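Heads up, the thing below is written out as structure tokens.
Some chains omitted; the rest stay in position.
Letters A, B and C mark the chains as written, and numbering starts fresh at 1 in each.
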Amino acid sequence: MLKGIVTVSLKQDVLDPQGQAVLHSLQSLGFNEAKNVRIGKSIEVWLEENDSNKAESRLGEMCESLLVNSVIEDYSFEIVEE
Amino acid sequence: MMRCAVIVFPGSNCDSDLYKAANSVEGMEAEYLWYTSESLEGYDAVLLPGGFSYGDALRAGALASQAPVLKALRRAADSGVYILGICNGFQILTECGLLPGALHRNSGLRFICDTVNLEVVNTDICFTSGYSRGAKQIRLPIAHGEGNYTCDTDTLRKLEDNAQIVFRYSGNNPNGSLAGIAGISNSKGNVLGMMPHPERAMAEWMGSSDGRILFESLMMRT
Amino acid sequence: MHTTEPTNDQIQSEKIYRQMGLNDEEYSSVVELLGRKPNLTETGIFGVMWSEHCSYKNSKPLLSLFPVDGPDVLQGPGEGAGVVDIGDGYAVVFKVESHNHPSAIEPYQGAATGVGGILRDIFSMGARPIAVLNSLRFGPLSGNAAAKRTRYLFGHVVAGIAGYGNCIGVPTVGGEVCFDQCYTGNPLVNAMGVGVLRHDQLQHGRAEGAGKSVIYVGASTGRDGIHGATFASEELNEDSDEKRPAVQVGDPFMGKLLIEACLEVYQSGALYSVQDMGAAGLTCSSTEMSYKGGMGMELNLDLVPQRAENMSAYEIMLSESQERMLFVANPGREEEIFSICKKWDVPAVTVGQVIEEPVLRLNHHGVAAAELSLVAVCGSTPVYQRESIIPETVLNRQKESGLDWDVPEDLTDVFKLLIQTPELASKSWVYQQYDFMVRTNTSVRPGSDAAVVRVEGTNKSLAMSIDGNSRYVFLDPKTGGRCAVAEAARNVVCSGGRPLAITDGLNFGNPEKPEIFWQLEQAVSGMSEACSYLNLPVVGGNVSLYNETEGEAVYPTPVVGAVGLIEDNAYTTSQFFQKSGDVLFLLGETKEELGGGAYQQMQTGKISGMPPELDLEKERQLQQAVLENIRRGNVVSAHDLSHGGLSLALLTSCTEQMGISVVLKSDLRPDVVLFSESQSRILLSVSEEKESEIVSSMLQYKVPCVQIGKVVKERFEISFNGTKIIYSELNLLRDLWQNAIAMEMEFSV
């Protein structure tokens, strides 16, 4: 069993109102060193697959076809043993 | 008779509202069609209802845009069948690429249910021709958490140049959408996606009857 | 199984049963009833079934005071929800449910699963849910660290209600929110569900007929919300983290599929009976269904769909995973049920059968996990008659004066402050997060006294409201109880509905304390009196006790959900003014009654004295008179006077364009006239032509009726005995009122 961990983030030029709201809250809690916050998704996918190359290419397909909306999102992933 | 299909996805919840609205327009006849259907043969128009298809998991409309019926929907769009996506229906249309851009979380971060003022920017397409008679300022309900339309600057320019922006919020922009966009069409004008709910504005007792004109326009298409 | 459960002897000697909610005496009677010591699973089953939540052991004697019958009642308390006939072959189903403790721990999910739970109560009766309402109580919003937690709770509770209701596609059409110090550590979250069915679709929850299949339908079972499981933690090692109960998470998407699948199964005729799995999940549904049917049930727990690994019988039986139902199928019709569920992608599996012998028999991993007499579990619950004492403090507080300050100089200023208190401010920040329009039947939206939802297929509507003023109950529980019933009914009347029946939620502290039990007893007796007098049967409700933090109870908080019938959609009214020039009438009598009121609270920071009186005869006359005049088409708008009194009622009837010009004359103080919360009063606007008809009709009904002014454009002016006391541009006041909660929520640090 392998596990893919996909990190999906909003493209740089897409506004992230949620990140901004969290930033404000952090600052009002006294975390003044926080200068920016962006909120994305972390998607774990358990794969019945032992070949990590194969897993990698399939996970890429999953991202392209469903997990990520390329109009507003970027992604990266890694594969780990489970 | 204009035959319309109201597509029902798991989690659609404005399907019956859309069905009632369409059937209340003279000359229009709507029926439900299950999301697994492979053909849209024989329908003049396809209506994608609001709601939370697949619970809006991942992104609103994302999972529905992979449903079996979408293949037929793409063919129908190509062949000029009228396609109207309302709210979640609009989100499905952007997710599947029939309309450009994306709808993300409201800038206020909260779901918002209200009745808003809109400008009908383009009254030349089949969905909006009825608004040309001076009714360009209208009131329609909205109810969504992810209606914040966004796209890149090139796309925005194209939308503007081709008169694809069909509805804009006038006055207060409830969700932070780019250029106040509330609804857009494809370049041919046969596919319309909009966040406001015309099917919730079919009679005065509902608070507005401005939505009826949209269905009537579609009925009267030339 | 790699963990060892305590033995039957250990359960007794180490008093493990206490952690499962049984006291020593109760445990002994279990042993006596069974003639042996129960094992862990069995002890757990008794623990939950004999809890207050499932057995009403502390409140049963009081609840029997409520009138429950009426000519239109098809189903009173006892089943999932009450059912009342509305003619044309249709009936309305409704009930209140509390989710206080889960919401205090995880506000979003606690509130969301509260909505999910009440909706299952509604559709388990066979009805399609048409609306939900909610009644919320929190600590004060502004200020310090505690208030910060309160803002978090409030924001997330509202988001959770919205998240669930919006997604499942049932409009959230109304409710109430109050803020008071006493709720800081123990917020209250009550949800009310309303549904409609055709008489022939009414379902029941009785398992009858040996051999019928028992089918588990819906989401799989995880270790969600298992209470009293703490015994395990000491004995476990590496597994202990995994074994900790998980917070229940609602899945409104599954909820939506479940509604549609159930309604389709009911239509098919393949179903014999059904019950939802709410509190105590599989335990409560299986034992109650078979006990009600005079039968038994045998379940193979290995067949129960499970989300977590290595679940014990105890965990499977006590899990409170959401979105699950238990069906008993008609013989030979199982496949039809499976195919409908499959169409909707809802898991459904046979897990057992109805048996002749009146026992619950559980098999797990090939061994008997439990065998319990249902008479013991369901028919032998303890009932306690608790001790009741009037506390001195209450008597002293009642003797204090309700009004011990001078008339403020600038009443416009006072008014401006008052309308910005979260208590009185507009709740639009809340209800704009709710989809109150989905299903396109909502004809009066939140913001008016009672919401109105049309009944599809008829020309009728249902008016609905949920209300309760706990400050009145705190000062005098009996009067407070009467007021709660009267206010809910009055709200329904103001929308044009004839009140049919009520449901109630009783949120109180620890009933084992005599002064708390006294509150409960008095409040229930006041509510019962009002119900009897106003002909309002109580068709269902909920009891939530032990609402305390660090020994301090919340105010006694009964809330009342009322539903009324509008026979003809044309006579639906709202509280909003429609036309300038329309005449304003104040019905009812204004007295110096500020005890427990919003104005007193603002002026003194506390409450004291007696709450407003309620004369039930006057209340009845008023309601009849208003209803009659609405039906005759004499009324443009009607609004009940409640918190904040006349001044608030005037402001909240205004619209963006329509304001008021009012002239008051009285021997009372001007602030009393503006802010008194005297009961049995309604504000009407009527067109000039109807003025004299209203006056003579009110005379006939013996309802005091004064013409106090007119609807005018864009102004808000009140004069008193010839002097202007409140005057402002309407929009200024409306903005203050409308934005106050948003300001608190968005800009407080």
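Some points to look at:
Convention: contacts are C-beta pairs under 8 Å (C-beta built on N, C-alpha and C of every residue); 3 or more make two chains touch, one makes a residue touch a chain.
As the structure is a computational prediction, the values presented were derived from the model and not from experiment.
Just one chain of each kind is rendered; the file's full complex, by chain label, has copy numbers A x2, B x1, C x1.
The working rule: only the chains that are shown with their structure count from here on.
In terms of inter-chain touching, the protein chains here are arranged end to end in an open line.
Averaged C-alpha coordinates give centres for chain B and chain C that are 36 Å from one another. Between the Cα centres of chain A and chain B there is a gap of 30 Å. Of all the residues in chain B, the ones that touch chain C in their complex are 10-11, 13-14, 16-17, 20-21, 50-52, 54-57, 110-114, 141, 143, 145, 197, 199-200, 202, 205-207. Note for the complex: chain B touches chain A at residues 58-59, 62-63, 66, 94-95, 100-102, 104-109, 148, 150-152, 176. Of all the residues in chain C, the ones that touch chain B in their complex are 159, 162-163, 166-169, 251-254, 256-257, 344-345, 431-440, 443, 445, 569, 572.
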